[in-house]
Structure formats: structure tokens, C-alpha cells
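Single-structure report; data block below.
Of the protein chains in this complex, all but one are displayed in their positions.
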Amino acid sequence: MNNLNDKLKQLGIELEKPSVPAANYIPYNVVGNLVFISGQLPFQNGQIPIKGIVGKDVTMEQGIKMAELCALALLSQVKNACDDDLNRVVKVIKLGGFVACLPNFTQHPEIINGASDLMVKVFGDKGKHSRFAVGVPSLPRNAPVEVEGIFEIN
Amino acid sequence: MNNLNDKLKQLGIELEKPSVPAANYIPYNVVGNLVFISGQLPFQNGQIPIKGIVGKDVTMEQGIKMAELCALALLSQVKNACDDDLNRVVKVIKLGGFVACLPNFTQHPEIINGASDLMVKVFGDKGKHSRFAVGVPSLPRNAPVEVEGIFEIN
Partner (left out) sequence: MNNLNDKLKQLGIELEKPSVPAANYIPYNVVGNLVFISGQLPFQNGQIPIKGIVGKDVTMEQGIKMAELCALALLSQVKNACDDDLNRVVKVIKLGGFVACLPNFTQHPEIINGASDLMVKVFGDKGKHSRFAVGVPSLPRNAPVEVEGIFEIN
């Protein structure tokens, strides 16, 4: 993995333009070598393609795909924080994964793996992160998944 | 914005005395230049004025007001961490917003904007933060909103 910017192309990954919140918060804050990135929703072409509750309105496969879109949105933000050079990412430190689900749902890790797998696909060992995966009754804009992240950069 | 301590008065903001947890945890921990602040509930005069589930027992307007109270509680804690001098706040790094709501609720960002807007009102650009906003089925003491925060100080 010599050039991470090239690697995205090799993987066929095209990042969306990083989203800009309409409110009084920002997509990320850099403090020292840490980038704290806001909770990302699964946008594709500016829309959330699949909405609702995982295990009810949304299948496992769809939920995993939505978690992957959240991870791509995190990548888009961290790329921006690195002045477009993903090679500056030292480590994916932590992901926080929220899955919209019902009380009887227990497969949160399988859903958030959609985000975790993408990080390792792109960054290799540098992509291995700590994380939490929990359920929530609902998420903004009826999104099925939201993922926040902390990255180390140089 | 030369003196942030004066600015609070100009804005007509009076902070509550920072709350002290009754249990084996503390309101904040400082590590390096970061202040990690515990999840704050919307206390006013020592009480949570509006309780329950946003969108069911609690209106949007009330929920936003409760998020603002959470932000004031965060301010009170960070002021304490800065030996009472808010000018030492370098940046509001991150807010984590939890909204008590039902599965069909989708307006978490609008609620947590109550906290975000207050940060920018007080700190200007230094108040712009990364954040997440998610739903939860319930919160301590039947509070409708809880907000945690990370601040950079010098």
C-alpha cells in the first residue's frame, strides 16, 4: 500500500464530496494529531438510499451496505482534513457505530462490520480501530446507520 | 469577542453552579489540553424542568430548550476546568447528543442544534464543533436530552 490515494481508485472507490452541515457544527475538528469526525449518515449522490429500522424495514445486507456508505463519508471527511492526501492517515483510532433497530435486534456488530471492513480494505493494518456498536431507536433523517470516527494523522 | 466571561453577561447567560455527581465519577477529566466532560442533563435551578420523550411528551421547541440547558451545563463545567476563565477555551472539539425519542422520530439534529447554537453564540468560530446526534429510548431521570463534550483549553 504505497499510495492510498491511488488505492481508492484501484478499489473502485469514488468518494462523495464531503458533506457540509447546514447547522452550527462542522464535519470535523483537528486537535493535535487527532481528527474528530462528526457522526456520518449513509449518503450516496446526496441522498440516503435506504431508510428505516434494520431488521424491520432494512435487511441485514442493506444495513451492512449503509454502514459502508457511512465509512465512505468518514473517508471523505478525513481526506479533506488531510488536504486531500490520505497517505497522511496514521491510524483509524475509533469508530462509534449506531444502528437503528428494535429491542429484539442483536446483530449490531455484523452491521457495523460494513464500516470496519472498509477501513481495513483501504488502510490495511492502519485501518484497524477500536469501536463500539450499539442500537438506537431512530437516527436523523430516518437513516438506518450512523458512524462517527477518530483518526490519527500526521 | 475579547472577554468571554463578560460576553456571557452581555448575552444574559447565567450559569448554574456546576453539578457534582453523587457517584464514583466526576464531571470532567483534563488530559493534556483536552477536557472530557461527562454527559450533562438539562438542569435549571437544580431540577430538570421538562421531562419525557421528545415528540411524545416533549415538543420540539421544549426539546431544543432542554438541549440548550445541557450546553449551559457543559459551559459551567468547562469554566470550572479553566479556573473560571472561559477565555482559556481554544475550541469546542466535539459534542455527543442523545435525544430520548420513539422509533419514528427523525429530527434529532434540530433538537441538538439547541446545544450547538449556544456554543457558537458564546464562542463564535471557536464554538464550531464536530458532533453526533442520535436517538435513545430513555435517559437518566427521564431527561429528554443528554449532551457530552470534549473541549480544547490552554
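Letters A and B mark the chains in the order given here, with residues in each chain numbered from 1 onward.
Basically, contacts are C-beta pairs under 8 Å (C-beta built on N, C-alpha and C of every residue); 3 or more make two chains touch, one makes a residue touch a chain.
Computed from a predicted model, the values in this text were never measured in an experiment.
> From the list B:Leu4, B:Val89, B:Val136 or B:Ile153, which touches the chain that is not on show?
Within the whole complex, the residue contacting the unshown chain is B:Val136.
> Check each of A:Leu8, A:Ala23 or A:Ile93 against the chain that is not shown and name the one that touches it.
The missing chain is touched by A:Ile93.
> Please identify which residue in A:Pro27, A:Gly52 or A:Pro137 touches the non-displayed chain.
That would be A:Pro137, which touches the missing chain.
> Given the full complex, what residues of subunit B touch the hidden partner chain?
Residues in contact with the chain left out: 23-29, 31-32, 36-39, 53, 96, 98, 100, 102, 136-142, 146, 148.
> For subunit A, which residues touch the unseen chain?
32-34, 91, 93-95, 101-109, 113, 116-117, 119-120, 127-137, 150, 152
Simple rule for what comes next: only the chains that are shown with their structure count from here on.
> Between 0 and 180 degrees and rounded to the nearest 5, what angle rotates subunit A's CA atoms onto those of subunit B?
It is a rotation of 120 degrees, to the nearest 5.
> On a C-alpha centroid basis, what's the spacing between subunit A and subunit B, in Å?
Comparing mean C-alpha positions, subunit B is 25 Å from subunit A.
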